[in-house]
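A single protein chain has been omitted from the complex, and every remaining protein chain is retained in its original position.
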Amino acid sequence: MLKKILIANRGEIAIRIIRACQELGYEAVAVYSDADRMAPHVRMAHEAYRLGPPPAVDSYLRGDKIIDIARQCGADGIHPGYGFLAENADFAEAVEEAGLTWIGPPPDIIRLMGDKLAARQTMARAGVPLVPGTDQNQDLRDEELFAVAQTVGYPLLVKAAGGGGGKGIRLVRQPEELKDAIRVARREAEAAFGDGRVYLEKYIENARHVEIQLLGDLHGSIIHLGERECSIQRRHQKLVEESPSPAVDDTLREQMGRIAVTAAQAINYASAGTMEFILDQNKNFYFLEMNTRLQVEHPVTEMVTGIDIVKEMLRVASGRKLRYTQADVQQKGWAIECRILAEDPANDFMPSIGRIIGLTTPTGPGVRVDSGMYFGVEVTPYYDSMLGKLIVRGDSRGEAILRMRRALEEFRITGISTTVPLHLQLMNSARFQAGQFDVTFLERNFQFNQTPPGELAQVAAVAATIVAHRRNREAILLHQSQPSPWRLYGRREALDRRLR
Amino acid sequence: MLKKILIANRGEIAIRIIRACQELGYEAVAVYSDADRMAPHVRMAHEAYRLGPPPAVDSYLRGDKIIDIARQCGADGIHPGYGFLAENADFAEAVEEAGLTWIGPPPDIIRLMGDKLAARQTMARAGVPLVPGTDQNQDLRDEELFAVAQTVGYPLLVKAAGGGGGKGIRLVRQPEELKDAIRVARREAEAAFGDGRVYLEKYIENARHVEIQLLGDLHGSIIHLGERECSIQRRHQKLVEESPSPAVDDTLREQMGRIAVTAAQAINYASAGTMEFILDQNKNFYFLEMNTRLQVEHPVTEMVTGIDIVKEMLRVASGRKLRYTQADVQQKGWAIECRILAEDPANDFMPSIGRIIGLTTPTGPGVRVDSGMYFGVEVTPYYDSMLGKLIVRGDSRGEAILRMRRALEEFRITGISTTVPLHLQLMNSARFQAGQFDVTFLERNFQFNQTPPGELAQVAAVAATIVAHRRNREAILLHQSQPSPWRLYGRREALDRRLR
Amino acid sequence: MKYITTINDQEFTIEINQDNQVTVNGQPVEVDMHQMLDTTMHSLIINGQSYDVRMKEGTGAYVVELKGHLFEVTVADERTRRLAGIKSSFSAGGEAIIKAPMPGVVVEVPVSPGQPVEAGDVVVIFESMKMQNELKAPRTGQVHAVRVSPGDRVDQNAILVTIS
Partner (left out) sequence: MKYITTINDQEFTIEINQDNQVTVNGQPVEVDMHQMLDTTMHSLIINGQSYDVRMKEGTGAYVVELKGHLFEVTVADERTRRLAGIKSSFSAGGEAIIKAPMPGVVVEVPVSPGQPVEAGDVVVIFESMKMQNELKAPRTGQVHAVRVSPGDRVDQNAILVTIS
C-alpha cells in the first residue's frame, strides 16, 4: 500500500497529482528548483525539498537526487507526471531498484515505446495499422534515408526516433527540401532526446490527430476510455483538445478502442497510457506513437467519463485492480480543454516572460482549471510555456463551446502575453464550431485577428485620460510618504470619490 | 425570445445568473448598491446601473427603480435570484405589467405559496402529507394559538406565515415557553416579511430536511430532479447540502418526486421551484413549504443530474419547452455543497466583517466555486453573510467527502472569519461520514474543536520569530522611501535571500 | 539573537544565529521562509514540512494563521524581556459595557436606566447581516445608561448599554 508519494514534476501537473494524493489520503512530497520555491505545488504539498538551480538539468532532471530525497523522506512511490523524467526508462528502473513504486508502466515498455522505430514494429505485429514509412529499426544514414524517401513518396515527415511530443518533426513536400529537413530534425532530436536518429513517414493530407486513452492494472485488465481529438495544433504542439471527437462515431470508436486495447495487451501494458493515431478523411486510422505516461490532455477524458485517471494510476500502482470494466465506461456530454501558454499569439507564438501581476481564474458550473499560475509568479524561460489548462464540460459540443467562451472571458492574466485571446477567437470561428478541421487548420486556415473592435479604442482612450487627469490632481493633493499599500489604496479610494 | 436580462440581485447568485446568460448568448445587466460598486457581478456584466446607498431597502429592494432601469436599458427580462425580491409577488406582477418577462413562476403562485398557511391548505388538497398543526388560514391571536397548541401537542414549532427560509421559527418544548416564543417569532417575522402572523406545527424529532427540485415549462410539463439533503443546519439555516440524500432510496425518491410533481401540476407551476419536506426516522415525509424560486443549493442537483437549472429557467421563461423528460433525469455520482459564510464558528457563528486581504480559491477535478468574493472586498454588515459556495462532485459519497476536504484545505480566505474550518472538521466527523445525522446534529451532537493541534504552535512560534527577527534587521538595512509595492516587494525578496 | 516566544502559556526559546541557523528550545531546525507578493502570506518549510503562514501584527503580538487556526504570538528578545516589568492590567470590576459586536441596527432595547438585570437577561436586540442577535447582560446589576434607541444605526464597538 502506498502512503507517501513524491511527485517528480512542477507546475499544473504536480498540483494535479497532489490533489489526487490528498483525495486518497496519501501524503504528497514536492521537489523544486530555486525558480519554483514559491510555486503552489511546493506550498500545497505536505513536504517539499530543494533540487537545485533553475535549469531542468540541474533540478527536475536530476533523477539521482530525486531518488535520494524519496528515500530520505520515506516516500514509497514516485509519480513522474509528464515531460522531464516521465518517459525515461533508466530512471523508472532506478526508482524500482531503490525499492520504490514507479507510478507508471513497466520500465521495459517505456523503453520499447520510446524508440519510435521499435514501437512501429511492435505495433505492426500486434495488428495495428501503420502509416507507410521506414521499416528498419536501425539508425539510417542520410543517404539511406534519401533512398527510402523515394519509396515512401512525398509529402513525407522526418521524425525523431528517440522521442515524441512533436519535437524533431519536419514536413517535406519536395525531394530538394529533404536534406535540410533531416539536418534540422536531427539537431532538434539530439537536443531534446540526446538521440539524433530520425525516420520517415508518409504525410497524410487533411488528417486529424485522434488518440485513445488506455488504463491497465497489474492483473492483466486493460480498458480504453474513448478518444480525444487533438487536431488543433501549431508547430506540432497541441493547443486545444476535446472528447469525444467530432470525427469519431460509435462504430469507429469501438474499432479504434478495440485495436488499442489488443495492442496494449500484447505488450502487457499497465497504468495509464495513450495510443495516438492519424485519422484520414475516409476514417482510416494509423498508429502514430504510444505515450507511456499521463498526458496533458487527460482531463477532457475525465470530464466525460467521470473516471479520475490520476487516482486510478495511483491505485493500480499499489497493486489494486481496476475499478472499472469496459462496460462501465460511458462518454457523457462533451469536454474541451484550452492550453493556456505564455506565448504571444499576435507575434508568431513567441514565448512571453515576466511577472503575473493580475490573475482572475474562471470557475462556476462545468469549469475546471488545472493551473500552476499564482498572483506574483515570475514566468521564467527555464521550463515549457504551459501555465495551465482551462477545461469545460457541457451537455453538448455547442454548450461546451459557449461555456468555454464564457470561461475564457473570465480568465484575466496580466503581466505577460498568453494564448487566451487566440482561444477566444478560435471558439468564435465557424469552422471550429462546425467541427471541420484537421491538424493544419490552425496554421493554414485560421487567421488570428489582431485589430481590436473600433468601439474599444474610445473606451481605452477615456480610461487612460482619466488616469492621467487623476495623476495630475494627485500630484497636487497627495503627500509624499506612503506608509503601506493598504493605506495608499484607502487614500486613492477616497480621492477617487472626491474626484468623481 | 429573450436577449437582455437584468439580474435584480448581488453576490454569488448574480454571478451564477450572468454566467448562464453568457452561455446562452444573452446580454446581462447588473444593478448595484454603493457598497457593491467594485463587486464582480458589476464587472462581469455587459451593463451596470446604480441603485442607491448600501441598505437593501434603498437598493436591492427598490423594485420600482429596478423596473425603470430595465425599461431604460432595453432589458426584456428580469431574474430575481433568491432573497430580496425573489418571492415578492407584487414585484413579479409589476415586472409583467411593465411588459418584461419575469424569470420565475407566475406571480399568483408566488403569492399563494408565500402565505405558508394558504400553502398548507393547497398542498393538503393536492394530496401532499402535512405536518400536524394549525389548519385555519387566518391570523390567529395569541390566545387562539395557546388553544391550538394543546391539540397539536409538544414539542412544537412557532413559524412565520409570511415567509420561509428559516426566519421567525421557534422551537417550544414546554407550554410555559410558548408565550415568549410567539413574541420573538412575531417580532422576527414582522422584521423579515412585514407580516407578524405565525402558526404552529408539531415538531418531529430526529427528522431530516429533504427537498425535491422541480422544473416546469409554460406548456404544462413538470419534472423533478431528485432530492437534496439539507439537514446540516444551525439556527434553521442550511450550512451543508448534498444530493442524493443518504436517507433516500430509489423507492422513496420515486414516491416523493411523484407527489411533488403532482402537487406542482395541481397549481400549474412553471419555472424552477423546490418542495421542502420533513423526513422522519420511519421514512414518512411531510410538506414543509414550497420555495417559488431558484435555491442557494441548486448546484448539487446540477452536479449529479448534469442539468443546468438556471439556463433551463431562462429557456422556459421565454416560452420554450423543457429539454428533458422525467426519464432523462438520472442522478450520477454524489455532490456536496458547503456554504462559505462570513461567520465565526468559534464564536457562536457571530457575523464577521472586514476586508478580505488574501484569497485562494480551490479548483481542479470535480470542484466548482460559486462565489462573490474577490481580493480586497470589504465584507459589510448590509447583506447576508454568505460569501460563496464550494461544491464538489465525486463518483461516490466517500469520494465527494474526501474531495471536499481537499478543496476546503485549498480555500484560503484571510482578513475575516469564515465557516471553512467548521466544514473541515465536519467532513472529518465520523457521523457525517456515515450519513447519520438529522436537523439537530450540528447544534446538538457536533463539537467544533477550537484547540489547534499541538505541533502547529511550534510552527507558528518559529514563523513569528523569524518575521520579528527580519523586521529588526530591515529597520537597519532599509531606507525609508517606498516608491511602489512592487519595488518594495522586490527589495524584500532580495533581503529575504540575504537574510536567509 | 535569542528570543522568547510565547503562545498562550507555552514558551519557546528560539535562537537565530549569524548564519541564520535556527534552534527551538536548543534543537536545531531547518527553516526556509519567504514572503509572498501580497506581503502578509509566507511560505515556510521547516524540516521539510511545507506550510502557508499568514501573519498580521496585532497590538504587541503577531496573529498567525496556520491551517485555519489562529495563534496569538508574542516575541521578545532577551534584552527587551529583562527590561520589561510586570504588565499592568485592568481590574475587572466596575461597569459592564455592552458594545455593538459589529455595525448594525438596534432593533429593541427591552431595559431602561435604573432597572435591575440578571446575568443572561436580554438588554439589546441587535440586527446585522439580516440576523437578529440578542445581546445579554454579562452579570447581575443595574442598568446604568442606555445609549441607543430602536432604529439607531451604530458602528462596531459603539457602547449600547452599561450596567453598574
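Every chain is named by a letter (A, B and C) in the order it is written, and numbering of its residues begins at 1.
Assume a residue touches a chain if its C-beta (ideal position, glycine included) is under 8 Å from a C-beta of that chain, and two chains touch if they have at least 3 such contacts.
These numbers come from a predicted model, not from an experiment.
Peer 1: Taking the complete complex into account, tell me which visible chains touch the one left out.
Peer 2: A, B
Peer 1: Which of B:Tyr26, B:Tyr49, B:Phe84 or B:Phe349 touches the chain that is not shown?
Peer 2: Selected residue, touching the omitted chain: B:Tyr49.
Peer 1: With the full complex in mind, choose from B:Pro55, B:Gly166, B:Pro246 or B:Gly376 the residue touching the hidden chain.
Peer 2: B:Gly376
Peer 1: Considering the complete complex, identify which of A:Pro175, A:Gly220, A:Gly319 or A:Gly358 is in touch with the unshown chain.
Peer 2: Residue touching the absent chain, from the options given: A:Gly358.
Peer 1: Counting contacts across the full complex, list the positions on chain A that touch the omitted chain.
Peer 2: These residues touch the chain not displayed: 187-188, 191-192, 235, 342, 350-353, 357-358, 380-385, 409, 412, 414, 420-421, 424, 452-453, 456-469, 472, 485, 488-489, 492-493, 496, 499-500.
Peer 1: Identify the residues of chain B touching the omitted chain, counting contacts across the whole complex.
Peer 2: For chain B, the residues touching the absent chain are 30, 37-38, 42-49, 73, 375-376, 485.
One rule holds for everything that comes next: only the chains that are shown with their structure count from here on.
Peer 1: Measuring centre to centre with C-alpha atoms, which chain is farthest from chain B?
Peer 2: Max centre-to-centre separation from chain B belongs to A.
Peer 1: Across all chain pairs, which one has the most C-beta contacts?
Peer 2: B-C
Peer 1: So, what's the distance in Å between the C-alpha centres of chain C and chain B?
Peer 2: Comparing mean C-alpha positions, chain C is 30 Å from chain B.
Peer 1: In angstrom, rounded to a whole number, how far apart do the mean CA points of chain A and chain B lie?
Peer 2: 37
Peer 1: Please tell me the distance, in whole Å, between the geometric centres of chain A and chain C computed from their C-alpha atoms.
Peer 2: A distance of 48 Å separates the two centres.
Peer 1: Would you mind listing the residues of chain A that make contact with two or more other chains?
Peer 2: 44, 375-376, 485
Peer 1: For chain C, what residues touch not just one other chain but two or more?
Peer 2: In chain C, the residues touching two or more other chains are 32, 34, 37-39, 49, 52.
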